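Quick notes on the structure that follows.
With one protein chain held back, the other chains of the complex are shown just where they sit.
Presenting chain A:
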């Protein structure tokens, strides 16, 4: 696919991902390692990220969403494919050029307990990016900058000399966010930023992230498995299954007019905190587990759990495109979906 995905062609994408592939080799033997296969963690993914928007990526564990996050940062070398940041392919970069790009793409990690060094003070943690990129803040100015950042994320600037263990989970995640903001990046990649937090604290962190986005004109790639949170924060949503994008579109398109059976099943499985709505709606329960990415099913990868699967699904791989039957019609169902038998099915009782 050469044309940009999504529904906002007038804006320029800040990040373009094209056919991104990551295979982890499976080897046998100790001394003479030979490759016997590969775990196809990410297998040809394309999407665009526009300035100031939030792209949500959802999927079950093992679908490759965290690998995508690492590839976007070039923390893992891509097996094939490109990631263009302002026209520059970052998967080919190294050394100084990569360092410059990384200044603009930062990451917030899932677990605020292990992603902060317990032996460093909060000031050192948030100030560390300045050591690597000294041009952002001159040495004498750093302490003040760090205190500013603490204030921005809603922590008391006097906490600068405290250690991570003196903070609660939600506060630690704020520290992680402050560290991500330190270099004034354009893109922040958030890998499950709130899944380790309590419900009442989750809302605080989500609100903070929304506020920061407006304030600093940030673009987020928001990776999560909680569909209701993704919907709340995202402008566009991509659904991943076993290393492939199953469906991508605006949040209303995905949540109200899903056309891929996997998206429909995923949405219908979301626990709804209202017993009456819950009893009234239809639920699709998938059987079995996600197949191994080392040996994915032929054709459509979802076919082994799909109730619509036919012979065609086993032989022909469906491409991520707007289904032909919806192409000429102006309907919200006309968004990209990788299914031979894409059709609308309302699963969310609103």
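Before moving on, here are some points about what is shown:
Keep this in mind: a residue touches a chain if its C-beta (ideal position, glycine included) is under 8 Å from a C-beta of that chain, and two chains touch if they have at least 3 such contacts; residues count from 1.
Assume contacts and distances are computed from a predicted model.
Selecting from "Probable glycine dehydrogenase (decarboxylating) subunit 1", "Oligopeptide transport ATP-binding protein OppD", "Circularly permuted type 2 ATP-grasp protein" or "Amino acid/amide ABC transporter membrane protein 1, HAAT family", the unshown chain of this assembly corresponds to "Oligopeptide transport ATP-binding protein OppD" (UniProt protein name). One of A:122, A:175 or A:265 touches the chain omitted from the figure, and that residue is A:265. Which of A:12, A:131, A:151 or A:282 touches the hidden chain is settled by the complete complex: it is A:282. The chain omitted from view is touched by exactly one of A:306, A:320 or A:342, namely A:306. Where chain A meets the missing chain, the touching residues are 60-61, 168-171, 198-204, 206-207, 210, 225, 227-229, 231-232, 251, 255, 265-266, 269-276, 278-279, 281-287, 289-290, 305-307, 348, 350.
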